[in-house]
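Every protein chain but one is kept in place in this view of the complex.
Naming follows writing order (A, B and C), and every chain is counted from residue 1.
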Amino acid sequence: MRDSVIAELKVIPLVPSATGVSRYIAAVIDVIKKAEGITYQVTPMATIVQGPLTRVLQLAQEMHEVPFTMGAVRVLTSITIDDRRDKYVTMESKVKSVLQ
Amino acid sequence: MRDSVIAELKVIPLVPSATGVSRYIAAVIDVIKKAEGITYQVTPMATIVQGPLTRVLQLAQEMHEVPFTMGAVRVLTSITIDDRRDKYVTMESKVKSVLQ
Amino acid sequence: MRDSVIAELKVIPLVPSATGVSRYIAAVIDVIKKAEGITYQVTPMATIVQGPLTRVLQLAQEMHEVPFTMGAVRVLTSITIDDRRDKYVTMESKVKSVLQ
Partner (left out) sequence: MRDSVIAELKVIPLVPSATGVSRYIAAVIDVIKKAEGITYQVTPMATIVQGPLTRVLQLAQEMHEVPFTMGAVRVLTSITIDDRRDKYVTMESKVKSVLQ
């Protein structure tokens, strides 16, 4: 699978319940869980995904919409893409290469 | 124009000329200059754009492809979206509201 | 001034008034305005500063504390540093080099 990027996706809903954003984030992650063709890993600061670039951007947009459907009026979403086309890497191989 | 987000777009090509990435970034910004339906502002750290969300993501993907067409084999792209649906804000009004 | 970095600083207070974070950000920017040895530029997405690295990190920490003194219980702060030691660049020269 050559057409594959690793990306970090973070959705921050600015909601009245200020500190209790967990249920919003849980709903956002549900969208990732159901996404086909996407490998993912939830970290304490964001969710990291692997898949084709167009698919990842489409997924990010779907995730971004979730808090609005739950009542949020303002959402900040960050997408950071690492796209390497000289060799195929996976989320696991990337971590291994820096830990060894 | 209700369907409008403000977003920060940053493309970092990891190229052999290490520190001389200016010509790659110049080519990336050319894509923004030609983009229809997009307002933009170049800052010392990134480019900030305003436009419909789907259009902004499409533009980000076009920008991301530019360094690859110039020989880069690895590109890091960051997209940060601020999407506020309770009132219409512009890049200018956002800066004004925090400077006053 | 060789010991100088360009950095982007962003403080996001997660406050009950959700969308009305402007007064928090205004107070955060006041700290930058009073900071000695720092050049700054407010953009629609963050504030960009230039100064010695240690001074910039110290300033970021001061900015991060501001929303807590105003009642916030959770604050997200992002610091992105561009540190180039082969030649001296300024915020203006960086923008010029990619626009020409």
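Rule of thumb we're sticking to: a contact is a pair of C-beta atoms (placed from the backbone, for glycine too) under 8 Å apart; a residue touches a chain by one contact, two chains touch by 3 or more.
Treat the numbers as computed from the prediction; the structure is a model and nothing was measured.
Take chain B: the residues that touch the chain left off the picture are 12, 14-19, 21, 72-74, 76. Listed here are the chain C residues that touch the chain not shown: 53-54, 57, 60-61, 64, 68, 73-86. Think of the hidden chain as still there; on chain A it touches residues 6-8, 19, 22, 25-26, 29, 41-46, 48, 80, 82, 84, 86, 91-92, 94-95, 97-100.
Following the convention adopted for this analysis, only the chains that are shown with their structure count from here on.
Chain A and chain C have Cα centroids lying 26 Å from one another. The residues of chain B that reach two or more other chains are 80, 82, 84, 86, listed in rising order.
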